[in-house]
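Omission of a single protein chain aside, the complex is shown with its protein chains in their original locations.
A, B and C are the chain letters, set down in written order, and residue numbers restart from 1 in every chain.
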């Protein structure tokens, strides 16, 4: 782009690209150092290029601020991680589908209010999470679409006094459009991150629910599920224990995402327009949140891949009160109005 | 649908529809009472129909539970209110566009870190909110699409032991698809509400930011904006005061939405699958949140419609340090590498 | 105080007090109106006094701002409600003690990780809540002590240009000390309210836990508790159901407090010193939070007063694995090192 804008000539570009590629190979070999006094990779890269190429290195920061470089780098990072999230969500779905086709036929009690309600099945139970994960995938993609706008060239929030081709850099970086308004770029810091965590939150919400189900319904007294032994741990004092630690950590991780989301949604409120250093503290939460979501999704796929349903225990749990509603409908099919049929069957449970 | 399923005959349907329409007209005249012991409209309607039509009324609850009736009613309510939100957001944009075309040409200082940074303009400032609101509208529509699935017929979360045509009721209620899995219907309670509040949150985030800008930059010392006098209030002790109370309330309302969103996101966590009465407490927050968002958006449109920019004050605020970056680029255009030009101009500000 | 400061003479004070007492009796009879245009009771009172007493009424606002009047009124309100909270907490404890003395002797399984762990008892279980409520009471009293400082006389946050006797009004209002610094009075708005909600949160946390226990351990499959029938509700579709709705609402109410607390903790952040109208929106949350806590505590006392323990079911739940740790200690008492005894007993549970 700087060549197109007449800032660099072809030869200069070649030299710079060669050195930038060298930096990449250094970085891949973990040999590109960023000393604390250089603060971040952007300064370190500029300094390195200046060391290697003299005045040419000093031109590299033209038409940008560290600010829009950071935002651009973050958007690329988010894009990659949201792609991973979609992939993992689909993998989770495929593991769950296998589980469903193996055990779907097993009838289990359906609960409401933590009490037996009506007959349900493993097919229905796993299907609920499949459908919900499908909506989650759409939600993640919606966030990706919102983020898919190039901030490069907006500098510190008020553009640069130079004629630059923002569409060109957007195309090269794989963004589908340019985020035209430089002030909006700044105002979207924190806001976009909040949307990422909200999408993570939806995924984690489902995993929290599933973990809660598995913890309770693998209890010997209520047993339907057999948890994989390698995902349970013992106790240092009680020799008989097999605790569902992995699922408890999955359950708890939801709240970490929630805390991070709240931090990010509270942090930039009441501030005026324009970059504030406060916003730097939105980076760690979103990175932590994405990592936690990806990790938890992976762990949960592993759990489901090893999960078993104990058909005999499930059958034993199918006690008669689960069929009370069916008895109402049987009467109704014989002509009794619903409410009357309901009252009649109720009498058996007074 | 009950006719199609053979539960009711044509004559019965006609009688029921006539009475239901009568209930509507009673309700519109505020004459349809729901006594506390009937708990909600669903029981009140059934009781009324039974009073009027005897046994026929007792058939009305066939193929449903109060549970899926409530979820269905809520979805319709959400649809209406999200439509209103989209409409109001567009109205706000159109008011802001008028403001932009009137004052867009005024140059104002752009701030970063709450300090003067580079030249900006009213055009840029208002454009940032226009673009952001456009993304908000898309986000609201994405939530609407997620919610646009009919839960009717899933009963208490485990379906009904009866052959019913869920597509038929979905079509009649204007849903674009059926939410097939009855357990998912229950698991989406709280989850869908959270997505509504998250969408409200995005709108309110922008209004919080705009209010913060208007409060600070209408300060006589930093004046650019003239707030409409009718939106300012006095003090009971200080006779000189003109306080931006309306904008402060707008700013504060963001945090109400935030509190409600986190209530809803925390409430259903750690619970197992299936309806719990806990979920009833997701209704008020989402209704309060929607109302607060709609009201605030309306107020803010009114503020913007009366907002003025004081060009003279704006001009006085355009002090020379705002042009320091331009001076760097001027040197650069004459051939000096960016970093060197930057250092040279820096010297003036030591 | 205004008499002491020489603003009013004795006769004037008598007239004003007589009228103020008249206002009280009007208010008690619900006959003292506050029209919207007067905004609040402070203006309404001043206007009424001016109507009745002419110029004398116009003197009433001397040495104060509506701001410190509001803060003072709120402090008195908080004091009363925190007193009620302490009283209700003690009442709850006394109901729980009765329950404990009736059923304390029943042995029940103790759970960890939602799995049977070691023998426990109703005595131990109820004792945990008694001790925790005791710590809650101390926490509420600590908040009361923090709030027990009179803000009256600090006006809008910068005092009044008049020599007033703040200790005198503090004494008369029953405050144990004067909050000397007027800026601190303003900065404590939101902060003190947050501390009230944090104290409520502690109480509600315990009730959430107790409700969770009662919901699960009144499940027929895990039954220990018999819930009072009048606190359970049925289903509109399933005739057999007895749902623990009241306890589910208790459980859910915790999250309302949590949402309110975070609204209040987020709202004033990032603002500068001095009153902002934003702070008005801290009033409703704290009032709602106090009310919800008081109501829930009262409901829960009622639940406990009617709660029964089913000794036979409890006994049936005392399966042998609960005694595994005891077997370890038996071996140990015979001389085997703990870790070895643990390993030996473990073998029975592979």
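As a convention for this text, a residue touches a chain if its C-beta (ideal position, glycine included) is under 8 Å from a C-beta of that chain, and two chains touch if they have at least 3 such contacts.
Every value quoted in this text rests on a predicted model; they were computed, and no experiment measured them.
Asks: For the chain left out of this view, which of B:1, B:60, B:74 or B:117 touches it?
Replies: Candidates B:1, B:60, B:74 or B:117; residue touching the omitted chain: B:117.
Asks: Return the single residue from A:156, A:170, A:183 or A:304 that touches the missing chain.
Replies: Selected residue, touching the omitted chain: A:156.
Asks: Using the touch definition from the top, which of A:64, A:81, A:189 or A:339 touches the missing chain?
Replies: Result: among the candidates, A:64 touches the missing chain.
Asks: Which of these, C:24, C:76 or C:162, touches the one chain of the complex that we don't see?
Replies: C:162
Asks: Per the definition of touch given earlier, which of A:22, A:123, A:242 or A:255 contacts the omitted chain?
Replies: In the full complex, the listed residue that touches the missing chain is A:255.
Asks: Tell me, which residues in chain A touch the chain that this view leaves out?
Replies: Contacting residues on chain A, toward the hidden partner: 42-43, 61, 64-67, 155-156, 160, 235-238, 243-245, 248-249, 251-253, 255-256, 258-264, 266-267, 276-281, 285.
Asks: If the missing chain were put back, which residues of chain B would it touch?
Replies: Here the touching residues of chain B are 112-118, 215-216, 219-222, 234-235, 237-245, 248, 262, 266, 269-271, 317, 321, 324-325, 328, 342-343, 345-346, 348-349.
Asks: If the hidden chain were put back, which residues of chain C would touch it?
Replies: Interface residues of chain C facing the absent chain: 7, 46, 50, 55-62, 67, 110-114, 117-120, 124-125, 127-132, 135, 138-139, 142, 145-146, 155-162, 179-184, 186-188, 191, 194-195, 198, 201-202, 205-206, 208-209, 212-213, 216-217, 251, 254-255, 258, 261-262, 265-266, 268-277, 325-326, 329, 332, 337-340, 342.
In this text, only the chains that are shown with their structure count from here on.
Asks: Going by the average position of its CA atoms, which chain sits the greatest distance from chain C?
Replies: Computed centres place A farthest from chain C.
Asks: Can you name the chain whose C-alpha mean lies closest to the mean of all the C-alpha atoms?
Replies: Chain nearest the centroid of all protein C-alpha atoms: B.
Asks: Which whole number of Å gives the spacing of the CA centres of chain A and chain B?
Replies: About 23 Å separates the centre of chain A from that of chain B.
Asks: Roughly how far is chain B from chain C, going centre to centre by Cα mean, in whole Å?
Replies: It comes to 31 Å between the two C-alpha centres.
Asks: Provide the C-alpha centroid distance between chain A and chain C, rounded to the nearest whole angstrom.
Replies: About 36 Å, centre to centre.
Asks: Can you pull out the residues of chain C that are in contact with at least two other chains?
Replies: If we look for residues of chain C contacting two or more partner chains, we find 235, 237-238, 243-245, 248, 262, 266.
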